[in-house]
Structure formats: C-alpha cells, structure tokens
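I'd like to ask you about the structure that follows.
Complex shown without one protein chain; remaining protein chains in place.
Our next item is subunit A:
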Amino acid sequence: MTTNDIENKENIEGKGKTIKLYRPTETDMRHYYENFLPFNLIFQWLNHSRIPNNDFTHREFAFEHQNGAYQRYNSFQDGTEFKRKVVKVNPTRFEIGAVYPIEPKNRKTVSKNLMKPISKEMVLDIDLTDYDEIRTCCKGTSICDKCWKFITLAIEVVDIAIKEDFGIDNRIWVFSGRRGVHCWMSDSKIRYLKENSRRAFIEYLDILNVKSKNKKGIFGMKKPYHPHIQRSLDILKEHFVDIILKEQGTWDSMESNKELVLTIPDLKLRNSLLNKWNGNPNMTSTDKWVDIGTQYQELSINSFDLVDWRKEMILNMLYPRLDVEVSRQMNHLLKSPFCVHPGTGNVCITFDPSKKKFNPFTDAPNLNQIFNQDELDWKNTSLKESIELFKEYVETFIKQEGHQKRELENESLEF
C-alpha cells in the first residue's frame, strides 16, 4: 500500500517559490475524468496491446475516495469500463498495481496463495522530501527552481543507467504532481522480474544506500569505482559547484560547520578548520570548500586522500535518492500518469527527459489553467504536448510488443 499522501494545508505555502496551487473540487475531477484523462491510452499501455487481455483485466487498481478512504483490488474488463467506473466513483486519484493470476475483484473466490503478483512494470520514485537534509532553499512540500535541479540531475543519472546498463527501452517518466517524479519501465523482460531481481536492480542504483541506518553518508568507497558510479560522478561533478556551493550554499551557516567537518577523517585537520571557520562567520560554502584543500596542503595531511574525499562528497550530496520500497515490492501501487495531484491541482503528465528537461513551473499543466484554455478538448490545452508524447510512446511500444509476441510464437512453432 502506498502512504496516504494527504496534504496538510499549512505546508502548502512554503518558503520557496511555490508551485501553482489549486485544490480541485469534486466537480472539477469528474469533468476532468470525463473529458480529459486519456483512459484508452492508459489501458493500451498497461494491456500491451489493443485487444483486452489478462495484463489489463487481471490488473489491480486502487481508488482514493474523496472522503480519504482507500480501496484496493478493483479491476476492469477494458478501457471503456475503466473510464466508466472511474467517472462514477470519482476518486481523488487512482493507483496502478500488479497483474494477478485472477481478476483482483474476484480475489475472495480463491485461496490467498493464488493472489501472488505475476508481473508488474518496474517503477522508480524520486522525491524531494528525501533531499530535505541537503536542500536549504525549501522544506517539506514546497519546491523551487533551485532544488528541482536535484531531480533533474537524478533523472539524468538514473535514466542513462536504466538504458545503457539494463537495456530497458520502454520507459516513461511522470511528474508526480508536486515534488517528485516516477519512472515506469515496461519491457516485457522487466515486467516478469521476481522480487529478488527487483531488489538487485534497485540496490545497483542505490549507491547511497538510502534506507540504511547510517545517515552519515558513504565514505571510504571501494576503488576503483564501478563504471556506473564513475559515470554518475562524471555527470554530477559538473554541477557540484553551482548547485551545492553557490545556489544551496549548503555550508554557509555556522551551524553547518560541524556537519561538514565531521565528514573529514583527519582529526587534526578537522580541529584546525573548525577553529578558523567558527571565527569567520562570513565564510561561504565555496570559501570553506577551498579552505579544506588549502589547509590539507599546509598541514601536510596524509592520513586520507583529499581527491577521494571530494569525489565521495559529490556523490553524497548529488547522487539520486531513490525510494527503494516502491521499486522492490511487486504488490506496491503507484499513482497513475495523468491523475491530478489533489493538493496542487497539477496533472501528473508524462515527459521524455531525452527530448527536453522537465520544468514543473512551466511544463506542468494545472487543472485550473486547462479549464480556462478549453472546457472539452485536450487538444486545445497545455495537456496536448504530453498526451501526444504518451500516445506516440504507447503506439511504438505496442508495435514492438506485438513483434516480440509473434517471434515467440514462431519460435515455439518450430519445435
């Protein structure tokens, strides 16, 4: 089950430049479901073909009702029923789960042992809340241009690994509506992975070991770095000065002196740095970063390698922080693309980071804004770009899936 992301009104106004806010009403939602949400595309995307099959009919959907109740194990015959039910129930949002051996709505007619998931897309969840200890610009639910850069970088680092290392071609990124993104991977090989392989996949990517109790970060990493880590570092190091030292000014404050100093393994250097910094309240993060190098030289420190420490700091500050559980568990549900975030009114649109970097402040259509553009036709609204992108993606994917199926059938005929 997902955490119920019920929004707290006080959090809506953050310190940073907050995202356009509009709390959609029940009428808004019904109108949106009836006229805008591309149910048929979502059906095809989850069904992997145009003709309904088990991939869709045995698929679990969950509703979050307007009163906050959460209802699991819904399932539908086809895209039409899917839309009809959603419009009727009019949930604040709906989530997508796994494919089961039987239709989930009939789960009570069979033994519990049968209700083990067979397949599911692999998903990734990256959320700015996991960056709260690093970002200084915003906290909690608010985001701004500055901290969104963490997400943009995370997408870049992860997307290339998914594509180059794991060879996953069919993947789509989705804005979660407020402060994060999801990635859905649909290659047929990936959909049938067992949980231990899903765990391996996510552990391979999760170099910071986010869920570990040791919150001090990763230091003393094994050298030389694995190609994935080295490639990530090469991407991230270009942005460290701008994002961490300049924009975030992570170690500008006096309080953060100790935090930074504690990552340095040499006691002598630590004390010397702390003495100087505590006496100079005007030193910026950049000054301190440079000072570490200077004093390292002056004190002829040789108990650790400064270059290695710098690399590890860059990784600790900028490497993507992934929500491991969402990816690992097959029965985990995740909000569907094109749902509306109940707290912000933003549509969870799909995007392709290889074509264009996603900017939540300019690229995420808000319900309010869409209704102003056109009451009935998405083609006349700012949803157009995203729906067309999704349509193209689904069509290409289905074609490829069909080829694979035919190939498999031909192969089995040969025997």
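Convention: a residue touches a chain if its C-beta (ideal position, glycine included) is under 8 Å from a C-beta of that chain, and two chains touch if they have at least 3 such contacts; residues count from 1.
In this text, contacts and distances are computed from a predicted model.
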For the chain not present in this complex, what protein name does its UniProt entry give, out of "MIP18 family-like domain-containing protein", "Eukaryotic translation initiation factor 3 subunit C", "DNA damage checkpoint control protein RAD17" or "DNA primase large subunit"?
"DNA primase large subunit"
Candidates A:22, A:131, A:148 or A:201 - the one touching the absent chain
A:201
Of the listed residues A:118, A:210 or A:229, which contacts the missing chain in the full complex?
A:229
Which residue from A:28, A:55, A:81 or A:165 sits in contact with the chain not drawn here?
A:165
Considering the whole complex, which of A:88, A:189, A:268 or A:356 touches the chain not shown?
A:189
Could you list which residues of subunit A touch the chain missing from the display?
164-168, 189, 193-194, 196-197, 199-201, 203-204, 207, 222-230
